[in-house]
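Missing here is one protein chain; the remaining ones are kept as they sit in the complex.
Order as written gives the chain letters A, B and C; numbering starts at 1 within each chain.
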Amino acid sequence: MNGKESNAGRHGGVRETRRSHVTIRTVVWGENIHERVNEVVRSIYPDGMHTTIAAALNADDAITASTATLQEPEHGLTEARLKETDVLVWWGHKDHGAVADEVVERVARRVWEGMGLIVLHSGHFSKPFKRLMGTPCALKWREAGERERIWTVNPGHPIAAGIPENFVLENEEMYGEFFSVPEPLETVFISWFAGGEVFRSGLTWRRGAGNIFYFRPGHETYPTYHDETVQKVIQNAVRWAYNPQPAFAGIHEAPNVPVDKALEPIAERGPRLHKAGEEGYR
Amino acid sequence: MNGKESNAGRHGGVRETRRSHVTIRTVVWGENIHERVNEVVRSIYPDGMHTTIAAALNADDAITASTATLQEPEHGLTEARLKETDVLVWWGHKDHGAVADEVVERVARRVWEGMGLIVLHSGHFSKPFKRLMGTPCALKWREAGERERIWTVNPGHPIAAGIPENFVLENEEMYGEFFSVPEPLETVFISWFAGGEVFRSGLTWRRGAGNIFYFRPGHETYPTYHDETVQKVIQNAVRWAYNPQPAFAGIHEAPNVPVDKALEPIAERGPRLHKAGEEGYR
Amino acid sequence: MNGKESNAGRHGGVRETRRSHVTIRTVVWGENIHERVNEVVRSIYPDGMHTTIAAALNADDAITASTATLQEPEHGLTEARLKETDVLVWWGHKDHGAVADEVVERVARRVWEGMGLIVLHSGHFSKPFKRLMGTPCALKWREAGERERIWTVNPGHPIAAGIPENFVLENEEMYGEFFSVPEPLETVFISWFAGGEVFRSGLTWRRGAGNIFYFRPGHETYPTYHDETVQKVIQNAVRWAYNPQPAFAGIHEAPNVPVDKALEPIAERGPRLHKAGEEGYR
Partner (left out) sequence: MNGKESNAGRHGGVRETRRSHVTIRTVVWGENIHERVNEVVRSIYPDGMHTTIAAALNADDAITASTATLQEPEHGLTEARLKETDVLVWWGHKDHGAVADEVVERVARRVWEGMGLIVLHSGHFSKPFKRLMGTPCALKWREAGERERIWTVNPGHPIAAGIPENFVLENEEMYGEFFSVPEPLETVFISWFAGGEVFRSGLTWRRGAGNIFYFRPGHETYPTYHDETVQKVIQNAVRWAYNPQPAFAGIHEAPNVPVDKALEPIAERGPRLHKAGEEGYR
């Protein structure tokens, strides 16, 4: 750990007042390709985009962020590490296909168990996000360094806390509708682009016990993740996505409830396919 | 066709008043295993569950239903046939794993393009449903022939049209919460079980341009699909799920919008990764 | 009526194929002030905005639209007339306060019973809309005749049928977020404004058995309701909002279910406040 106080005792949204030694254990996953092969990106993010994002998160007392990258064994996302991860932040673009399906499934399972997931920008096409949405997650795009103005359309949402009613990223890639994701639980931000498009830039979902937030900005050739307001949104998102309950391990099961264990007394009637206590089909 | 009048000109929810020759082209997909290997099921559904369901749908003037089964080539769901299908109804239980992944993906793509999907009972664990939900879709269950009482909790919803405030299936399999699906657009029905459980039995979602409805009842050892109210719910669901718009083929694309085609005049600025008009990464 | 065929038998979203003589009975309510006192508005809508909108709706075979105005007795919305109204379209701006509270309550009750309600533009501040939303329904605004570009963000929704991915109103009043309405069931349209704002321009809700759609465009000094795409959206909205079920009269009641009428046999236990069959408190 790192000397931070903890929210081990946190429950239902507010931390216990006791000092303790746990914070929101966050992993920032970076594809880490452009930063190494592209001069422009390297000049903006010399230590990688994931490192910049993790540093921004560590500036928040409630968060302890580390990083993982595509190039590490199991992409840095072993079973053991995910088990100790409260919130996963994901940025990828150039090589979504290189992420092993086994790791994708592992991430999805941890989300269902309660791990938060923050998907950034081009991560809209990442395997874990598409897996959890069940839709194409496609959109329009244009790389022209145009002005993006992001509007808060849900000012009472925790992710909008302290965010102004609108803020500007002077140079960004355009993403335009139709963004083919499921209707969200809530829409938090909508972007205006100089070229005439709009985009739902901040959207929330829950999948199983896990909270998911998609946040649009972050093209690699612009210094977006150095922007303080963008950093604040991602901090807020990690706090919001954090589910302090124990991992919901039972979510993967479809348990039989035998007749003699029924909550109300019932008698068995009619024909059956399964014997008592037998497993169902999958 | 079959002499029925059509709703070819239907638009935005109400049919044109002209007589025409199209109805809602519906395919009832049945796994078709229990009906052949289990005496009890065969006695209730001698021609297969899919046949009984399709007949019930054909009793509705607006619907033309045919069937497809697991055993047919490509499970009866060729690219060509799905292209001509407005709504797909799905019942499976014993061998979900036997459905080819390629067909699952084909079904998902057609849903995104606008095909409706009605998932029945044990279809909660079918591959197409899990693919489109992005969650485990698990639940509790008990096969005791107990009483199920289904309550309408959204009486204004089109799927509840003509359905009483509650109705009883005297013998049904119990399904209990937690049902691990995404929060629905709307909850239409909730079941009460004699053994003490409740279940969200009628839920709606949209995925891309396709409407999805899950309807709980229908264990194969009981005559559920002969029940008139159950039949009426499924008819309503097919009508509701039907999207008269042309297939939304563009949903699979993530088109680049070049700077010189921007809707509002903009000048290109800043560094770029892609050349103009180049395809993005997937 | 007017010789149109009917959808009397419509059920669950698709019309019966029989010819009949009922269509969606629609009333377009207009405040009808600016058209009489303002030269500019009169020149665009010489017979009133409501008349233009009603004419556009009557161009749709499935709709029979008439009008009502603030100046008529009971604002043209008597109990008897509302009873025969399937969908009410509302435009008001200058004198929301002049609408009698009794009529507002009458409209709300009919919506709960299943009447559709389409609220246009400055109707965001109308009494019936605020009554049904339970929120301030406030927004930012600017009257500069600037360009509005409306994006379809839910192309599979019935209200978006036949509407292009975006369309332009060259001169419109700006409405900007935060639009303080409840999170909608679905967001259908989002507007881009030349001056830098965005706005959720097409939103749906259900209240009781009644479907509600808010549609942003329509400032009185511009010819917005002569625009074909705008007209098409309103036609679609009327079709979507139409609930063919009989009026849900029971929605106003909170009935006691006596113990001896319980669906499952139960014995009365414990102390009581009310005698059997007594009315509850309100």
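Here, contacts are C-beta pairs under 8 Å (C-beta built on N, C-alpha and C of every residue); 3 or more make two chains touch, one makes a residue touch a chain.
What you see is a predicted model; the values in this text were computed from it and never measured.
Engineer: Tell me which of C:G176, C:G202 or C:P217 is the one touching the absent chain.
Structural biologist: Considering all chains, including the one not shown, the answer is C:G176.
Engineer: I need the residue numbers on chain B that touch the omitted chain, in ascending order.
Structural biologist: Missing-chain contacts on chain B: residues 149, 151-155, 165-166, 176-179, 183, 186-187, 190-193, 196-198, 200.
Engineer: With the missing chain put back, which residues of chain C would touch it? List them for me.
Structural biologist: Output for chain C: 34, 38, 40, 93-97, 108, 112, 122, 125, 131-136, 138-146, 171, 174, 176, 178, 180, 182-183, 185, 194-197, 205-208, 220-222, 251-259, 262-264, 266-274, 280-282.
Engineer: Just the residue numbers, please: which parts of chain A touch the chain that's not shown?
Structural biologist: Residues 4-5, 7, 10-17, 19, 24, 61-62, 114, 149, 154-159, 161-162, 166, 185-186, 194, 206, 208-211, 235-236, 239-240, 242-245, 248, 263-264 of chain A touch the chain absent from view.
We take it that only the chains that are shown with their structure count from here on.
Engineer: Same or different: at the chain B/chain C interface, is the fraction of residue numbers used by both copies above or below half?
Structural biologist: Same, since most residue numbers here occur in both copies.
Engineer: For the two copies chain A and chain B, what is the rotation angle that overlays their Cα atoms, in steps of 5 degrees?
Structural biologist: C-alpha superposition angle, chain A on chain B: 180 degrees.
Engineer: Just the number, please: Cα centre separation of chain B and chain C in whole Å.
Structural biologist: Those two chain centres are 29 Å apart.
Engineer: Which residue numbers or ranges of chain C touch two or more of the other chains?
Structural biologist: Counting only residues that touch two or more other chains, chain C contributes 149, 154-155, 166, 186.
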